[in-house]
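Below is one structure, written out as structure tokens, with a few remarks after it.
The complex appears here without one of its protein chains, the remainder shown in place.
Labels run A, B and C following the written order; every chain starts at residue 1.
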């Protein structure tokens, strides 16, 4: 099956391929009366936009969003919001090689096995270009949760992690890596440049924090807040792991070490720690919600890799096209968008049941 | 909201609290004509059943399942299968302390914030006892995917991991830890015993492998196979992280290291590696599907932890009740069940669209 | 497929067959804190219960409901409410004839064609006995919409309609036909008795009114209030038609005749008519919501009807078992339940989006 809709009551549906005429999202269930124009969406698309530094793909896409419905006199009407982004730089290249053989690590083989057929131009629907539509939808979701501040950053590239002691939130937007540690950003310039020049690629870890989520959001048991965040993040291209709070590190702790003790605080409760990442029993606790996401290295590399043709013959393939040497970098705004979309949905779900 | 149904076309709904009269699951959308009796379900419940060794909670529950509908003359009819497990050992203890104060790490505070009210007996709906219903449903799901063999094991307890060189699948059922490494199992006896005696607790990592998944299962983009697995596993009590294939380790690799090269093979394709964990672009590749899940240490510990009362006053709490010193151990059959449930759903979804 | 769950956020799932050990419903998404006990549900089951007069089936079922989860200290907790009704009078009769041949008008042939197999005891899952579970769930839904008063009545049996001039709401509960017209009730005694004695059956029309629905409920476009009501009512056994407001009669009117003119009123607006049945554009207007439902005559009749065997041979069948001579009569509490379930869901959906 194909399930291109996400969400329970605040929902979005995306459509479009890497090399089709356009791509887009339909946001449904958005509360009415929110001020919304293209200017609320464009900045988030611009953060994700390719071709802005030598560390990302050189495909040039303005990623200009148009709102086609759901807004009247500058406010959301409560009806579906249709967002469209035209593809501009679908460079006419020769796809015969990709059409003929499967790129390892890409969806090529799996799509052919599933559908018997695939749009091989730039990966078609499986291209990370689709995430532009998510980012647009996420910008709308943010408006539905003004009480929450969401920000993501890159925590590690190719195994080289930031130093938590150097964390400076203001630094995130000052370098092309969404890196909160200026020293690490400096190192990553060389690291990513070397990979790029070698036609190689690197993995990355993205962290995302949502501050201001009130206690009580989450729909136990099978739409728990953490469960929905895991689904949302794992659905992003190239993601192979998701953690909430301490994640895998929590598995090495004792119960005493992992306890988030509570004290009375000015706003009711004061937590002494946040190993849980702001979620207990699938419901937000009021602490910052913390998600960490692992991106594998871009599968497109210049080194030839053994593969097979559509006919099952042995061959080799090297991916010459434009691509991100580290797809995780541009993953940061995408993770932010998915977190916003989950939180908007959970806010509305909570309101539905608990008034 | 409350969303106690999981799945798209092969769906299940669970109900029941830790200390209510019973708990159960309704499995809907199961293919007709499958041979099914209680005997197909009971062995999986027995694997998860508490009180079987000193390493798990001493609550004694026979966990006898009854099939109340959906089966006629020993075969599934295609209509809802209602499964019920009666609670037997709801020891009448004094819950006044748990009722009055929030146990850190538990859902107590979050449930009260969400619902304004909670069933405090043994955690009520947030108790891991609910997973018995999932295991029962999972046993039915297995029958819908006879081509797939699923097995989970404990990979690490309290940070002490198995040695992959010692991996012996037959060992998994020979020790009370679902441990495939006899030497590690030996070490864990002491480790878990010490924690138990100290009233402390330990985290764990569970790995689960599904062999025989044909290529093509997965519903891109927002019901991708990996996305559904992440949601399914993250919804299990105490889980804080999910990885597919190499997971977070993939983020430290280069594209060359992470490539799963392909060669022609006797069954069409032969993969030279499985960093991807059997999933590309959200669709199965035909390789073993590999999931890894992090369980935090049981939050119930004897050491007093600072907390607050329902009225917001400072207090301390220590959890004296019966509990698992390492809740992750009994998580192994639960992860298996969730993987089976996701795969059954994806098999049917694939058949729906692709015939 | 099998889809035994109804609703978007206030949802219920039913299970069980006519001659299985029990049947039940799981109500999910119910707001927390509502006072609920079996005593809130039983009266509605009693209204639908068989064997109460000679005008309904003589099967004796106490239809005692048990609440197995979701309620603590007399209040709903916000978690799934499991309701179970045991089957008691599964008379052990000879089903060989029904097993061998298809009863025309029943689901026998269609179920066999779909599932390749069916539980032929009393119709199995396709039996109207399932509606007991809906009535139980509906009783819970009523608690979530205390502002709404729902009542259904029988408007016609076998083409003999009530006289609107005789409408007396208090009369509905005074006769075994849920008939608001004492004179019609008198006539129906003879009518239904004659049909019963002849082993024949009669159709009926049920009307249902919901008073107190505030303006604004309804989820355009594809979960419109009228659309959901149509789905809910058409899913009831033996139903062949659904109307909102004037229904088919509206198709014979001119725009002037059909206009529901508005004037300022004490509560904001005063409508001069209600052709629309309280719904415009899929959204409630604040007027009474009016639904009308057509039940076909019970398919079980004593007159032999031509049919075929499972093997495709010609034969005849006459249905000797206990059955309702007019299944529509007991449909009244079922329609009420479905209307309550739709309204509870729409109330929560409205709150989700519009706060």
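Rule of thumb we're sticking to: a contact is a pair of C-beta atoms (placed from the backbone, for glycine too) under 8 Å apart; a residue touches a chain by one contact, two chains touch by 3 or more.
This structure is a prediction, so every number in the text was calculated from the model and none was measured.
Q: In the complete assembly, which of C:61, C:119, C:181 or C:226 touches the absent chain?
A: Per the contact definition at the top, the residue touching the missing chain is C:226.
Q: Of the listed residues C:72, C:111, C:153 or C:178, which contacts the missing chain in the full complex?
A: C:111
Q: Out of C:4, C:69 or C:175, which touches the unshown chain?
A: C:4
Q: In the full complex, which bits of chain A touch the chain not displayed? Write them out.
A: Residues in contact with the chain left out: 1-5, 9, 11, 13-17, 20-24, 26, 28-30, 32-33, 66, 68-70, 72, 75, 77-82, 114-119, 121, 124-125.
Q: Please output the residues of chain C touching the missing chain, sorted low to high.
A: Within chain C, the residues that touch the unshown chain are 1-6, 8, 14, 102, 104-107, 109-111, 113-116, 125-126, 130, 156, 158-159, 195, 200-205, 215-224, 226-235, 237, 239-248, 250-264, 268-269, 272, 275-277, 279-286, 294-301, 303, 305-308, 312-314, 328, 349-350, 352-354.
Q: Which chain B residues would touch the chain omitted from the figure, given the whole complex?
A: 8-9, 29-32, 78-79, 220, 348-349, 351-355
Here, only the chains that are shown with their structure count from here on.
Q: Same or different for chain A and chain C, when you check if over half of the residue numbers at their contact belong to both copies?
A: same
Q: Report the inter-chain centroid distance for chain B and chain C in whole angstrom, where each centroid is the mean of the CA atoms.
A: Once rounded, the distance between the two centres reads 38 Å.
Q: Can you give the whole-Å distance between the Cα centres of chain A and chain B?
A: Each chain's C-alpha centroid was found; their separation is 26 Å.
Q: Could you give the separation in Å between the centres of chain A and chain C, each centre being the mean of its C-alpha atoms?
A: Measuring from centre to centre gives 46 Å for this pair.
Q: In chain B, what residues contact two or more other chains?
A: 1-5, 14, 114-116, 125
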